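Yeah, one chain of the complex is gone here, protein chain that is, but the others are all in their spots.
Chain IDs A, B and C follow the sequence of writing; residue 1 opens each chain.
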Amino acid sequence: MIAVLKHGTTPEQTDHLIAWLKRMNLDVHISHGAEVTILGLIGDTSRVDMELLGSLEIVEAVKRVSEPFKQANRKFHPDDTVIEVGDVKIGGGNFVMMAGPCSVESEEQIIEIAKAVKASGANILRGGAFKPRTSPYAFQGMQGKGIELLLKAKAETGLPIVTEIMNISTLDLFADIDIIQVGARNMQNFDLLKELGKINKPILLKRGLANTLQELLMSAEYIMSEGNENVILCERGIRTFETATRNTLDLSAVSVLHDLSHLPVIVDPSHATGKAKLVPPMAAAATAAGADGLIIEVHNNPACALCDGAQSLTPAQFDELSKRVAKVREAIV
Amino acid sequence: MIAVLKHGTTPEQTDHLIAWLKRMNLDVHISHGAEVTILGLIGDTSRVDMELLGSLEIVEAVKRVSEPFKQANRKFHPDDTVIEVGDVKIGGGNFVMMAGPCSVESEEQIIEIAKAVKASGANILRGGAFKPRTSPYAFQGMQGKGIELLLKAKAETGLPIVTEIMNISTLDLFADIDIIQVGARNMQNFDLLKELGKINKPILLKRGLANTLQELLMSAEYIMSEGNENVILCERGIRTFETATRNTLDLSAVSVLHDLSHLPVIVDPSHATGKAKLVPPMAAAATAAGADGLIIEVHNNPACALCDGAQSLTPAQFDELSKRVAKVREAIV
Amino acid sequence: MIAVLKHGTTPEQTDHLIAWLKRMNLDVHISHGAEVTILGLIGDTSRVDMELLGSLEIVEAVKRVSEPFKQANRKFHPDDTVIEVGDVKIGGGNFVMMAGPCSVESEEQIIEIAKAVKASGANILRGGAFKPRTSPYAFQGMQGKGIELLLKAKAETGLPIVTEIMNISTLDLFADIDIIQVGARNMQNFDLLKELGKINKPILLKRGLANTLQELLMSAEYIMSEGNENVILCERGIRTFETATRNTLDLSAVSVLHDLSHLPVIVDPSHATGKAKLVPPMAAAATAAGADGLIIEVHNNPACALCDGAQSLTPAQFDELSKRVAKVREAIV
Partner (left out) sequence: MIAVLKHGTTPEQTDHLIAWLKRMNLDVHISHGAEVTILGLIGDTSRVDMELLGSLEIVEAVKRVSEPFKQANRKFHPDDTVIEVGDVKIGGGNFVMMAGPCSVESEEQIIEIAKAVKASGANILRGGAFKPRTSPYAFQGMQGKGIELLLKAKAETGLPIVTEIMNISTLDLFADIDIIQVGARNMQNFDLLKELGKINKPILLKRGLANTLQELLMSAEYIMSEGNENVILCERGIRTFETATRNTLDLSAVSVLHDLSHLPVIVDPSHATGKAKLVPPMAAAATAAGADGLIIEVHNNPACALCDGAQSLTPAQFDELSKRVAKVREAIV
């Protein structure tokens, strides 16, 4: 970390600052220039409060030279992390396809969809049991019952399950779940992240609506710093001024994250766009951008053809998407 | 709620949709126009999934005519809510000044600051015991011990206390706290909101970094729908492209929220700007905009003059701010 | 267009509004519901000021049912527009590759790069002569001399030229240029757009940093409404809170624009990301998303190897990108 001192800083002020930094167990390397003085801080700067330092009267600017995350950092872990879930490998050149309904609605529904997406090449089943909803009056998911039905679908099809946790008090219910998802709204629920760091199950960590990629990696670091290194990062769109799509899918995130970290990166085009019509092209684009996998909403409700227009694809549309994605995948590797 | 059907929708499709809507206990009022057909949905539309409806193939657009929040809605509760905390009244033309350090650091520190801010006119003491930090390696607050010290400061000065909760499992520690704060990152931690709706203590609900004002009111609704009507809304800056300030303080939020809701609205210029120098003008501006109060960071650490530059004001700076705010308050009422 | 009147609007107020709307040559279709009254406005609503209408005391909401753009609208022009530039076709299933340096620097430079990109499959040469720069002290381009050098490169290689105009007073210099580019900062320079609508040359219109897709189409409409229908739309990243990339490339724009309009849509991953390393994956992603072409910065300066790291690719990197893009293109068509 580098701190640039303002022109006119007195030697006393500089000494005062250096003494303070040394009390944080940092070595300080001083460089006096014509216009400014630069302090190079050597040591474990991950504990330094950059904002505080930057806001001091005598400090012109503070700049991190090294990233504040360690365990998620590719510099200290050059090889791709490969996470194994049953026979499925995630990361390190493998491509994973997670698919399923937004919410589990019934045993029949989830099993039927599970069979359909498996037939089209999905290797993980997704489905929501606990649903974070903006309105307290909206359907909050089948909760514990939903988890049970997901496990029945797993028994029936052999597909591993990914589903979202909202509250650490429900963790026991996730004992047989294969991958626990942390939703975008909980990306900085630090207490939840810490608890999930204490178990030994893969965590699918979604980027928050307004969170930078560095913040996403810091949240991965919260999980990893407690011992759980099985973190899958997920780009799912950020909030911008554009209203033509629900969120703006930031596909450059895939390369940026791969560059900074060894963790696998998957993409969720369903939530990002909010429109079924946009899911197939964005799935192809995410694949071409180098994503390690996709998570896609698929729904099949013959009794209610009305749902076809939502952000969920029909099994037939998913089948087509899956074929196109496979071809794009071949084109880039 | 109004749904506009696309040109070319068949009578069968329209009937199918109407049947589906009626199964949700809604009355449907149909209006056939030259170019479009409009459905007016009458009844409890708060359970209707607008995005789903809007994404149907035959639906051109969906528009809410009434807001999806009820208990927080001024339409159904025209008078300002006034929340009483000891002798302090919040809302309804009263002005509250909350002040104190970002984190509780020691008994000496918190009591000294409490006395200072009280002398300058603060009527609530703020101080963080549990601290949400982006990095797992940063100071996480004194936690339970911090709560104890806040209560000592309360005993010493008589000032009621506001402090942040991050996890419902720590709720017991807040038994003697006067106002529980939900931080920006937890604004959509719906399970936490629901639990706080079951107690009878004022909740200070901060707007999330990337949340709309309607989402803020929906989160207030989560608390209120469980029975706790004592919610104080807090604008604390939103995330934008501008980097000159930490966040962009959205002062028009004060009037918009007052218009939509009967709940009190306070402003936090310290976190919004991230710079001590900007706190006094933004405090004056928030007051002129009609805020029901302010929450200001004040720190006093004679042993470490270095901290003066941060977003915290010194007690002397706070005293000046407090006087200026009082004058602006007089000018507008 | 639909206007929803507030509950409690008097018949006099309604009549007053209807009379006003009729003076704008609109037919008004009234529908009285239980809670609200809805006015359907029939006729040429493109001249109606939606914001003014929506801000009236008695109006709850206004909603366009039809888009405010006409000539750019796919509804009235279902077939893809195909723009021909020499032998090169843009749009309608054809794929165009524009490449070249950010700025023209010398005859040698531009001709060498032109030959290199042509050999790698580019079919249009790009190069800046007039450069919009944030700072008045930065290099503003070679201007008229730059145009001359581009035309020499065209003579040498046969590649058509695309280059940016900043000021209508320089239009004469563009007489032999094949495609005139309007940069992101000028997307709403309406006077410039109108003038470019009066000539008969293809216009490459870049999306502004903070402009919605609808605004982009309205700017295309400015050009088209004056008679020039040869508009190529270009997504080049929008400004968001994320700082890991210069801008956030919004690839869902490709599908959204194709859906709304018949105009060709190309993507500029170089300016969007600002980093050479991110250009190849984003070029592949844009292709997979269905873009009609790419515009890529390529630079070759053997005397200054330092430039390699910028957002420009070397000719060798471009050659590799070009091959990968061709493979992705095959995978999706």
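By our rule, a residue touches a chain if its C-beta (ideal position, glycine included) is under 8 Å from a C-beta of that chain, and two chains touch if they have at least 3 such contacts.
The model shown is predicted, which means the values in this text are computed figures rather than measured ones.
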| item | value |
| --- | --- |
| Residue among C:L56, C:V82 or C:A326 touching the omitted chain | C:L56 |
| Sole contact to the chain not displayed, among C:A138, C:A155, C:A175 or C:A316 | C:A138 |
| Contact partner of the left-out chain, one of C:H29, C:K154, C:R239 or C:R324 | C:R239 |
| Of C:H16, C:H32 or C:K323, the one touching the omitted chain in the full complex | C:H16 |
| Options C:L26, C:V104, C:I147 or C:M166, residue touching the unrepresented chain | C:M166 |
| Residues from chain A at the interface with the omitted partner, ascending | 2, 4, 27, 29, 31, 33-36, 38, 40, 42, 60-61, 63, 65-66, 210, 239-241, 243 |
| Residues of chain B (touch criterion as defined above) contacting the omitted chain | 210, 212-214, 238, 240-245, 248-256, 259, 272-273, 277-278, 281-282, 284-290, 324, 327-328, 330-332 |
| Chain C, residues in touch with the chain not shown (by the definition above) | 16-17, 20, 46-47, 49, 51-52, 55-59, 68-69, 132-139, 166-169, 185-186, 188-191, 194, 208-210, 215, 218, 221-222, 225-226, 239, 246, 274-276, 304-311 |
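Keep this in mind: only the chains that are shown with their structure count from here on.
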| item | value |
| --- | --- |
| Chain ID, smallest distance between chain and overall C-alpha centroids | A |
| Interchain centroid distance [CA atoms averaged], chain A/chain C, Å | 31 |
| Centroid spacing, where centroids are CA-atom means, of chain B and chain C in whole angstrom | 39 |
| Per-residue multi-chain contacts in chain A, two or more chains | 210 |
